[in-house]
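The other protein chains are all here in position, but one chain of the complex has been omitted.
Note that the chains take the letters A, B and C in the order they are written out, and that residue 1 is the start of every chain.
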Amino acid sequence: MADHVKSIREPLVHGNKNLKTITDDVVGIMDKKPTGLWWVGFFIALSALALGIVAVSYQIMTGIGTWGLNKTVGWAFDITNFVFWVGIGHAGTLISAILFLFRQKWRTSINRSAEAMTIFAVMCAGMFPIIHMGRPWMAYWMFPYPNTRGPLWVNFRSPLAWDVFAILTYLIISAVFWYIGMIPDLATVRDRAKTRIKKAVFGFLSFGWSGSFKTWHRYETVYGLLAGLAAPLVVSVHTIVSFDFATSAIPGWHTTTFPPYFVAGAVFSGFAMVLTLLIIARKAMRLEEYITVKHIENMTKVIILTGGIVTLSYATEFFMAWYSGNGYEQFVFLNRAMGPFAWAYWIMVGCNLITPQFFWFKKIRTNMLMVFILSIFINIGMWFERFVIIVTSLHRDFLPSSWVMYKPSYVEIATLIGSFGLFFTLFMLFIRFMPIISIGEVKSVLQYKGRSGGQK
Amino acid sequence: MHKEKKYRMNQMTEATTDSVVGPADLETTTTEWNRRDFLKTAGFSLAAFMTACSKTPVNKAIPFLIQPEEVIPGKAYWYASTSHACGSGCGVLVKNRDSRPIKLEGNPDHPASQGGLCPICQASVIELYDSKRIYNPQVFRKGSTWAALDSFVLKNLNKTRKQGKQIVLLTETITSPSIKFYIKKFLKKYSNASHVEYDPISYSAILDAHEVNYGTRFLPQYDFEKADMILSLDADFLGTWLSPTQFTKDYRKNRNLDSKHISKHIHVESRLSITGAKADKRIVKSPAEILQLVKDIESALQKNGEHGIATNIAKELKHYKGKSLVISGINDIGIQILVNRINKFLGNIGKTVLHKNPSFQKSGSDNAVSQLLTDMKLGKVGALLISDVNPVYDLPEGESFGELMKTISTTLLFTTKKNETAELCNVICPLPHYLESWSDDEFISGLLSMTQPTIRGLGDTRTFRKSLGDWIGYEDDERILIRNYWKKIYSTRKKGNLSFNQWWDNLVHDGFVNIKEKSLSIGRYKQGSVPKSNFNNGMTLIAYPSLQMLDGRHAENPWLQELPDPISKLTWDNAANLSPKKAKELGLNQGDVVKISSNGNSVEMPVYIQDGQSDKVVAVSLGYGRKGTERFKNLGPDWIQKKVTLDEGELVGERVNHLLERNDNTLTFSGISVNITKTGKTADLALTQTYNTLKNPENTAPPSMKVRPFIQETTFGEYKKDPSSGAHHGHQVVTLWKDDHPYEKHHWGMAIDLGACTGCSACVISCQVENNVPVVGKDEVFRRRDMAWMRIDRYYSGDGEDVDVAFQPMMCQHCDNSPCEPVCPVLATVHSSEGLNQQVYNRCVGTRFCANNCPYKVRRFNWFDYAHNDELENMVLNPDITVRSRGVMEKCSMCIQRIQEAKIEAKAKGIPLADGDIKLACQQSCPADAITFGDLNDKESDISKLVEDPRHYHVLEELNARPTVGYLTMVRNREEEKGGNHHG
Amino acid sequence: MQKQLKLVTLLIFVVGLIIVFSNSTYRMPGNQQNYEPIQPIDFSHRLHAGEMDIPCQYCHYGASQSRHAGIPATSVCMNCHKYVSATKEAFQLEEKESVFEGRETESITSVEISKIYEAMGYDSQGEPIEGKEGKSVEWVKVHNIPDFVFFSHKPHITAGVDCTDCHGDVSSMERIKQTEDLSMGWCLDCHRKDHESLDNAPERTQLLLDCATCHY
Partner (left out) sequence: MKIYFVVSFDNEYDLVGATQDFRNNGFNILDAYTPYAVHGLDKAMGLKPSRLSKICFGFAFIGLTIGLYGQYWISAVNWPINIGGKPWNSMPGFLPIAFETTVLFAGLGTVFTLLWRTGILPGRKPKVYAPAVTDDVFALVITEETNTFDSEKAENISTKYHSIEWHEKLESE
């Protein structure tokens, strides 16, 4: 009497898939040889990574002087990249945790790749606090470990100490959340594996998962708990990253609007990066049926929301500066808009304010090429937002005698390219060797959850 | 009456020439694997962590062989000596650590320095350890011994006498009575010899004018303390003119705000100098206009004719008869004669212009030099002995002088360093640095200053006096030559009735002694006629001695090359300063390279737009383009984007001396007509400050704050009415926090009087010497990564010619609620229980958040490992302070090493620390006593009184960082009703 | 069976770790405790400071006046060793031998003391040789404080700290050994104590916990 319920809602997975075809589609990608497009993407990413590694090792050997910094502008590309990559990381956890708590079923086909993107982005981000140090070989002093110096611990009042804990917790929790979610799929891959090595590797990786429902029952509880923990973590990590600026005394940084402004900016640039990646991945890996236009559309709607919040934040900053009557704050914002770095400021405002407005039109929302291009513009805008916040507030703050211009050095640009290289290399490897889509969860949202396919 | 012995006296009797410590054999014994590399790799590789008993680096401890008494390793002791860095003869105390001098401080009792020193003197200590000095005599550019050199010289001198040619001794002003005596003996021995004196920065016009007016050629002494009214015509007496440290000390004595009136200082100049910056009233005039002004003032004093500004200056001068002082730094006889007449008319002679005990600091004569040039052209000169001057560089006719030298058979140069003249001489006698030689000097008549060696001579050098002594036939050594001379004339010159030996020991111990003035026959005053001066009215050139380079003798000094010019903030270069209007007129902007040419000679240099400069003048600083500065070619860290600032064969800056003119026997440094042409090339100027005013830029100025309130300024009149005038607004300190940190023992504080600070930057160099601050090179300064812990911010207000200048020395403010401490993640910067912000170099990992968060931007970061591989130059490092490696933050530590040393000393003696026991390096060296340091918990200390002073304020008080460094409002003696506080 | 095997290997590993970490041979990098290098001259502190009870500051006179206690110059050794050129027993033995062999008793010099004479540029009898330049003895530094620490003996001597507190019982050491690890924590244990106990430093120690006390 297995009747299937015809839902009035549009099916989440097109092309009347059934359980078997889903497994074949997703695991099939891992068996086939990668397409030419994949190899091209991989080599570009790898060469960028190599350039980055050369630049970073040269900088660590020679000194921070190889960057374009000076005594007034102590941070520029390094912390811009850090905040940029941490920001991108947050979309993944948002999709997998917060949308899970909101029971948004459409997240199932994109949450695995989004979480992977999170971990790779946070790894890129985690690299910068270490290499931006003058003496990275003493970086272990950032941890409060018992030592023979009295013991001399750590300054817990410093936002950088908070950053260390925040980024590490975020990396650990989202990695655990991603891996736990993947264990059932690894088991599926293990059972389908043909070659002995794959069987051994995935056998080891899948922790002996046998699909027992008693395990599933506890697994679902833990998955819910982890989602519950990861959700506030998203908001708290980027709040703490924004504290790096909010708790300082520099005009243009010292505003209480920073935490919500940064979190919205993070989700905004995170979703843009997810869009950029998935539009390529769905084309390259032929997953159009799983990552449907509906998914892309939903994500663009989130971008409209968060884009709006970011624009509101720009306006609030200007209003607060005017309203506060504090001459230094007013100067910083006038200097941002009309000073020497005005070009960066207008790129930022242009990208972050105008691009989301295009998504109001359904035609644009569903046109993959347009969405791809706009998502890139958003990330350019968001990179410049962090650059403008950091450099313009530093290069002209209180005493005019220390006003200075900043120009990036080649090593700094190479490090930025290197960080993109690292991100895309890891993502390419993930696409190639891991199940891109969470098989278990997609199966659980099929219209007809059985073997014989949709129309019985 | 033997005083309590404070300073050590050099016991060495004879200059030990046998075992000489050359630079080569100064190897140190660190093993190849020193501790810092070990820790660095340990941090990097965990392997060291695993090895149970890693090979410990073996360090040696090597004691003395024979223990010299009173020398305890690690304990500093002091010598009293005299500085020969710039020829104004300040008395110095030389701090000696482990038998090497590392720091100079002014001798508080010495009348010339009165405790202060100028930046040039502070920086001259590194030139002692210059591995590129000449360390042994050279004949025909081959190293040889003194004996061979002496025989060669004597042989040639006799040969020249036989040929009937002249022997010329060309020297700078000789201030040592013993050298004058031995020169007289030398001239007696060689009848055809003559002695010519000249000063690279010539003052001969003053001496010649006094010859016209008083019959004898002398330079009077100027007493700024008694001068209630000072009219200075382009004489930078607070910066580079004659004896700036002494003048600054005296100038400040007469500006005590508590007395009923303070001195009034009117300054007339064509370029902006630091004296002009401090003047109460500053008038900008080109040299020709200054000549006209002096004429008008002189005639206005005689009450004939109405001459506008000249008449009210004359009126004021008459008001201060007998208590005023008129001086001029322009090397033109006409102007100097007019100045003499005005001083005579006002009755200042004997009051502020002292003729009875004149100054012997400058007695060079341009006339004698032009005479020498004609003789050399006629080939009359057979032997040329040059001592410690560089004529090929200094004189306008430098090239031709060089050619003529080639025609002379024996040319001999006494010098410490290779320079332009040394290349053309066939005999070079290396001179010792003044810190390793004996000398007696009478810079001011009646004051004998002693110079004694503070280290055993590096290299095989010999002084000019010893060489003369050997050639005349005296066999004994340096010290005996001086001692015997003074023993002979002791009876005629002694004051008081000490035995000679006792007198001599006091002299060597104290560094100076007052002796009877030599009577100078000064004739009756004659009006004298004013010769026609040839300043022309078009575009003229002014070549001025810059505060760091003076006449270029210290061009090889890295500290001075990197010291930013107090006005233009330019380092490692000299530039053609043009006024903004003139530059716009010629279509030039900053950094364009222009060609300045005048009658055939030309020079190419970048333009610097200088506010407050006359439109008819282009000002260029002397002392640059000196051979020997090519050593700085690859100074500074090496990395891919490093811009090599000196190409092959290029020198630091451009030589300008060949543009000077010599008309009717005086060397004119200003008023030379030039024309300026664009060359289309551009050059980077390494400036340490590129935004020069407290006004916000036009397009981004917020309505609520047009001008930033960091400088408070008022006039003396308003100050008398309301002492807190000029203050911006009271700031009431509000805090939510419980005060967990009361300062029970000490609470160190500092106050800087903006009215006193002249911007001379002696504090910047003194701080650099004391705290081992590295030199980074032109490219790094251009990238704004200079390392000096102190910077002097110079803010203009007003624009064009009528500009007010304010100097604000800015260093770490040691805030109580410091923004930098809470943001450091590894506790590398924390607050001490005595109110100081501590920067722990070995704990810092270099995140640089503290530097970003500091509102005053006073923190410096070690971007690279700055090279310390010159073994000899490392001798100047202060052993009490760690030399920072790369990746570490550093900043003003308020000379914590001096505070600790004084506390340890007081605790050892069991007496409490008194106010004034601790003097910071900057405070000690300041000629204007602008910096006060002390314990805020001690209510009787100077600093506590200053904190209560209504003039006292903090910069950025509204941030509630609660800095402990306070500033005092600048008070100018000026009547303008708007209080002159453009600074708003 | 397979489970027991795993348990056993785990146990061995833990025990091994405890052995390695606990015994004194293992030291963190930079910790020089029990460092006892061979010196160029086998100078015995037991004999000089112990038996003959020469006060520390006779040779290390810098301790009360400067940051370095200072190793004595060779001329300080010569104050006594100009007369003492060998041990008393050696002299008595020589006398007995010379009487036995019926020859003159020459003055003998022990091996170590001859090194002093050689350093001073003297002959084996301790007489100066014309024109011979002496060379200081290159002692091996035992107590090496890192160069970013400004340790000064003077305030410690003023505060009445005894030499043995930091250098251990030197008067019983044949060769100087670093007994304490001289780590920052070790110094702070003393700096944290209230100093009523020490005679003339009765102040509270909060001042001594400032970083600038030792790091600048």
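Assume a residue touches a chain if its C-beta (ideal position, glycine included) is under 8 Å from a C-beta of that chain, and two chains touch if they have at least 3 such contacts.
Please read all numbers here as calculations on a predicted model, not as lab measurements.
Here one chain is not drawn; of A:38, A:314, A:383 or A:448, the residue touching it is A:448.
Note that of A:53, A:130 or A:180, the residue touching the chain absent from this view is A:180. Touch with the chain omitted from the figure is made, among A:182, A:240 or A:267, by A:240.
Although one chain is not shown, part of subunit B still touches it, namely residues 737-738, 740-741, 815-822, 827, 830-833, 962. By the touch criterion stated above, the residues of subunit A touching the omitted chain are 1-3, 18-20, 23, 144, 150-157, 161-162, 165-166, 168-169, 172-173, 176-177, 180, 183-184, 187-188, 190-192, 203-222, 225-226, 229-230, 232-233, 236, 239-240, 243, 439-441, 443-444, 448-452.
Here is the rule we use: only the chains that are shown with their structure count from here on.
Interface comparison, B-C versus A-C: the higher count of C-beta contacts falls to B-C. Averaging C-alpha coordinates per chain places the centre of subunit A 57 Å away from that of subunit B. Separating the CA-averaged centres of subunit A and subunit C is a span of 60 Å. The multi-chain contact residues of subunit B, meaning those touching 2 or more other chains, are 830, 843.
Annotation for subunit C: residues touching 2 or more other chains are 28. Residue ranges of subunit C in contact with subunit B, taken from their complex: 20, 25-30, 32, 35, 37, 61-62, 64-68, 70-76, 119-120, 133-141, 144, 146-148, 150, 152, 154-155, 158-159, 200-201, 203-204, 206-207, 209-213, 215-216.
Remark: subunit B residues 40, 43-44, 637, 639-641, 689-694, 696-697, 699-705, 708, 710, 780, 783-786, 791, 793-795, 808, 810, 819, 821-827, 830, 843-849, 851-853, 855-857, 859-865, 885-889, 955-956, 959, 961 touch subunit A in the complex. Subunit A makes touch with subunit B in their complex at residues 58, 62-66, 68-72, 74-75, 129, 132-142, 152-155, 157-161, 164, 244, 247-250, 325-328, 330-331, 334-335, 337-339, 394, 397-405, 409-411.
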